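This report concerns only the one structure given below.
Note that one protein chain is taken out, while the other chains of the complex remain in position.
Chain lettering (A, B and C) follows the sequence in which the chains are written, and residue indices restart at 1 in each chain.
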Amino acid sequence: MISANLSAIFYLFSGVLFILALRGLSSPETSRQGNLFGILGMIIAVTVTFLSIGNFSNGFVFVLIFILAGGAIGAFIAYKIPMTAMPELVAGFHSLVGLAAVFVAISAFLNPEAFKLGTPGNIKLGSLIEMSIGAAVGAITFSGSVIAFLKLQGIMSGSPITFKGQHPLNAIILSSIILLIYLLCSTQSPNFFWILLAVSFLIGFLIIIPIGGADMPVVISMLNSYSGWAAAGIGFTLENTALIITGALVGSSGAILSYIMCKGMNRSFFNVILGGFGATEETLSGSKNNEQRPVKSGNADDAAFLMKNASSVIIVPGYGMAVAQAQHALREMVDTLKKNDIKVSYAIHPVAGRMPGHMNVLLAEANVPYDEVFELEEINNDFANADVAFVIGANDVTNPVAKTDPQSPIYGMPVLDVEKCKSVLFVKRSLSPGYAGIDNDLFYKENTLMLFADAKKMTEDITKNLD
Amino acid sequence: MISANLSAIFYLFSGVLFILALRGLSSPETSRQGNLFGILGMIIAVTVTFLSIGNFSNGFVFVLIFILAGGAIGAFIAYKIPMTAMPELVAGFHSLVGLAAVFVAISAFLNPEAFKLGTPGNIKLGSLIEMSIGAAVGAITFSGSVIAFLKLQGIMSGSPITFKGQHPLNAIILSSIILLIYLLCSTQSPNFFWILLAVSFLIGFLIIIPIGGADMPVVISMLNSYSGWAAAGIGFTLENTALIITGALVGSSGAILSYIMCKGMNRSFFNVILGGFGATEETLSGSKNNEQRPVKSGNADDAAFLMKNASSVIIVPGYGMAVAQAQHALREMVDTLKKNDIKVSYAIHPVAGRMPGHMNVLLAEANVPYDEVFELEEINNDFANADVAFVIGANDVTNPVAKTDPQSPIYGMPVLDVEKCKSVLFVKRSLSPGYAGIDNDLFYKENTLMLFADAKKMTEDITKNLD
Amino acid sequence: MEIDPLIFRLSIFILAIFVGYYVVWSVTPSLHTPLMSVTNAISSVIIVGAIIAGLSGNSDSIFDTSSIFGFLAIALAAINIFGGFLVTQRMLAMYKKKKKDK
Partner (left out) sequence: MEIDPLIFRLSIFILAIFVGYYVVWSVTPSLHTPLMSVTNAISSVIIVGAIIAGLSGNSDSIFDTSSIFGFLAIALAAINIFGGFLVTQRMLAMYKKKKKDK
C-alpha cells in the first residue's frame, strides 16, 4: 500500500504521459513513440491503483481475470477489424467507455464508503453532483454511440428518423435531467438515481436518431468529447488527477475534431446536430438535371492511354475508394505509373471519406509512403501544372459549385481544383451524387472522362492496360 | 477579508487571464485584447491580495503610495522610451523583477509569520528551500540583467571580458550556491542566507561579463526565463497559483525565445553562454580580403533610377536601419515608390536586428501595415521574381556564405536569397562586416550596387531623387 | 484557512483543457483517425475507478451488487484499452516514409 501523496504523483505522471501520447501524433515519426507513452501511462495508472488499495484479497484475482478477458476481446477486435471499418469501431468503443462510466457511477452510488465519499443515503453533496453528471453524460454517450454504431454498420437505416415535436420533446427531457439531479441531491433517494440513468439513456437515443448516417462522424466526435467530460466528472468524484487530465484532453480532442469536420463541410455544428440533413437534400437535388446533359465516358483502356502519356498525375481519393476497398489496387496502379517515370502524388481533402484522416489511414494501409500524400493547401496549386487528375470515388470534395454558387449547401467549403488539370478522370459507378446530395458540374466538362465502374475493378483493369 | 478558497479561485482566474494575454499575441488583431486580459489579470491578483489580507491599516496607504510611485516611473519610461531602445528596456525591467523577487524572499525570511511559513529560525523546510532557490535565481537575474543593460546602453564596453580560469571559477561558485542552500536549510542561520545572496549576485555578474554585447539578446531571453522560474519558486513559497502559472509561462517563454534566436543564428545555446564570441571572430575574419576586390558603388540618384524602372521591390531591413532610426524615412521612400505603381514588400529574417521581432516593431512604428511585412519562409521564393532587393542596414542575414561554406560560423543559418533579384542595393556605411564579423561576398557581385551612407540619410536622398 | 482540494482539481482541469486544446490542434490531419482511437484508449483510464469499485466488496462477499458493476466496468474498460491502443499501433505502423533506395 502506498501513500496518497505518492499515488497522486504517479497519477500526475500518467496524465503527463497521456499528454505526450497525443503530442506524439503531431508527426508520423513520433507517433509510435507517443502510443507507447500512452500505454505506459495506462500501466502506471492501473498499477498505482492496485498499490494504493493494497488489499490483495481474492477480489484481486477477479480483477485480473476481467482485465484479461476484456483485454483479449479488445485485442482480438483490434487485429481483426478492417481499416475501412474504423468509424464503426470508434463508435463501438465509445459506447463501452460510456457504459463503464455509468457502471462506476452506479457502484460508487451503491457503495460510497469504498470511494470515501460518505455512506449510502448520505453522500457528500459535491461528490453526488459530480457522480450524477458523470453518470448522465456516460449514459448519453453509451446510447448515442450505440445508435451511431448501428447506423454506420447499416444494421439500422442511415436515414434520419424524424417526427413532429422532436425538438420540444428533447428539450423537455434535457431539462428533466437537471431537475432529477437536483432532486437526487436533495433527497439522496436511489429512485431518482435510476430514473436519471433511464432518462439519460433515452435522450442519448433520441438525440442521435434524427441525424443522418453520413453525419455520424461528427456525432462520434461529439460523443468522444462527451465521454471525455464524463471521465473528468468521475475523476472529480474519485479525486483522481489522471482521470481529470485525461477527461480534459479527450473532451477537447472530440470538440476540436467535430469543429474541424463541420468547418470542412462548411456547416454549423447545430445544423448537424439538429439533424435531418442526409435524406432531404438527397431527394431534393439528387435528380436535378443530370439526365439531360451529355457526358463523355470511357473505359480502362482510354484511361490507361491518357495516363501513359502524362508526365504527372494527381490522385484524389474519396469515400468511394473506401467502399470499394480499392486502396491496394490503387497503389499497384501507381507503382506501374511510376515505373513509366510518371510523377504521382495524392491529394487529400480534409473531409474526404467519412471520418477525419480516413483516406490517410487507408493509403497508409496500402503502403503508400506518407510523403507522397498532401493536404489540400499543400497541393491545390499543383493541379494547374499536372496532366491528369485521377479522382477515385470522390465527388463533393472536387465540386466547383462550392466556389461559384452561394445557393449551394456546400458553398464556401474549400475544394480541390481538379478541373485545372489538362484532363480529369472520374472513377465512380454512376452519375449519382455523393454525400452532400448535389450534382457535380465537372462530370459534364470538356476535359472530363467518366469511368463508370467499381473503383477497385476499374483500377485493376487500368493497371492491366498500362503494361 | 475573503476566504482562502475564494482567493485561490481568483488567483487561478488571473493565471488564466495571463495565459490568454500571451495567446492574444498569436496575431496582431487579437494582441491588443490580449494585453487587456493581462492588465485585468494583474488587477484581480492585486485586489484579491488586499482583500485576503483584509488589514486596511496605515500600511495599506503606504502600499498604494509605493504602487503609484513605481507606476508613475514605469509609465513615464514606457512613454518616453524610443522603440530602438527596446532591448535595453527589457533588460532593465528584468533586473527589477529579479530584485523584487530577492526583496520578497528577504522579507519572508525575516518575517515568516506574515507568510504563514513558521517562525524566524524555524521556517518550514520546504518553504526555506523554495525561498532560497527563488532568492538565488532572483539575484542572478538582477545582476545579470544589470550587466546586460549596461552593455546594451554602451555604458559598459560590449566586448567580452575574459580572464584565465573563468569557467572553473564559475563552476566553483555555482556549486558553493548549492552548498549554501544546504547549510541554510540545516542551520536556519541568517548568515548563510546573506552569503547566499551575495554569492548569487556575484555569479550573475560573472556569467554575463564574458558574453559579447551583441549576444545580449539571447542573454536577456535567458534571464527572462530565469525570472520566470524565480517567480514560480516564490509562488510555491507563497502557495499562490497565479504566481506559479505565471512563472511557468514566463519561464517557457524566455527559454523558447533563446532557442529561436540560437537556431536563427545556427549556434548552440552553450556556445553563446560560454561567451567570447563577439570580439575574437570580428578581429579574426573582419579584414580578410575585402580591400582587394572591386565593388560597384553608387549614389542616391543611381538607386532612384534603378527603382523607378523596377516593377517590384523587396526591402530587407537589418540592424543598421535601427541604428540609423531610418524606419520613417524608409516608409516615405516606399510611399513614393507605391505612387509610381511599384509593388513593394518587406522581408524580415528571424534574427534581423538585435532582438526577436525587432524589425517588425520598428516598421510598425513607422506605420508600415503588417500585411506588407513577410517572414523569411513566406517571401524567400519571391526574390527570384523581384527586380530590386533594397537591403538597408542588413548584412549577415543576406550572406550566401551560410549556404555554401561549411567552415563559416554562420553555415546552416537560413538566409534571405537577395542575390536572386535582378539587382541588389546595399545601404551601409562601409564594407565592414556585421554582427557575425564575416565578409559578405554579395558586395562584390555583378548585380550589386553599394550605397555607402548612413541609412536614414541615403533613404531620404533617394526619396528626393524619385520625385 | 486551508484551500479546498476541489479548487486545486479545478485548476488542474482548466489547465488540462488548455493543454488539450493546443496539443490536439498540433496533431497532423493525416493522423486524425489514430487520434480518435487513442483518445478512446486513454479515456478508459476510468478503469481506475472500476478497479476500486470491483475491490469494494468485503472478503466474504466479493460479489455484492456494487462490486459486480465494478467488475463489468473493468471488462468494458479493458476492451477499450487493449482494443484502442492496439488498433492505434496497428494503424501507426502502416505510416511509412518513402524508402530512400527507390
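Keep in mind that, in the parts below, contacts are C-beta pairs under 8 Å (C-beta built on N, C-alpha and C of every residue); 3 or more make two chains touch, one makes a residue touch a chain.
Note that the structure is a prediction, hence the values are computed from the model and not measured.
Of the chains displayed, those contacted by the omitted chain across the entire assembly are A, B, C. Touching the missing chain, out of B:I77, B:L179 or B:A198, is residue B:I77. Touching the chain that is not shown, out of B:V46, B:L169, B:A198 or B:A384: B:V46 (per the contact rule at the top).
If you put the hidden chain back, the residue from A:L12, A:L40 or A:L202 that touches it is A:L12. Interface residues of subunit B facing the missing partner chain: 14-15, 18-19, 21-23, 25-29, 31-32, 34-35, 38-39, 41-42, 45-46, 48-50, 53, 55, 57-60, 62-63, 66-75, 77-79, 81, 83, 86, 89-90, 93-94, 96-97, 99-101, 103-104, 106-108, 110-111, 113-115, 126, 220-221, 224, 227-228, 231-232, 234-254, 256-257, 260, 348, 350, 355-358, 360-361, 364-365, 367, 369-373, 375.
Although one chain is not shown, part of subunit A still touches it, namely residues 3-5, 8-9, 12, 15-16, 19, 239, 241, 245. Not every partner is drawn; the one left out touches subunit C at residues 2-3, 5, 8-9, 11-12, 15-16, 18-19, 22-23, 26.
The definition used in the following text is that only the chains that are shown with their structure count from here on.
Distance from the subunit B centre to the subunit C centre is 41 Å, each centre being the mean of its Cα atoms.
A straight line joining the Cα centres of subunit A and subunit C is 17 Å long.
Chain contacts: subunit C has no residue touching two or more partner chains.
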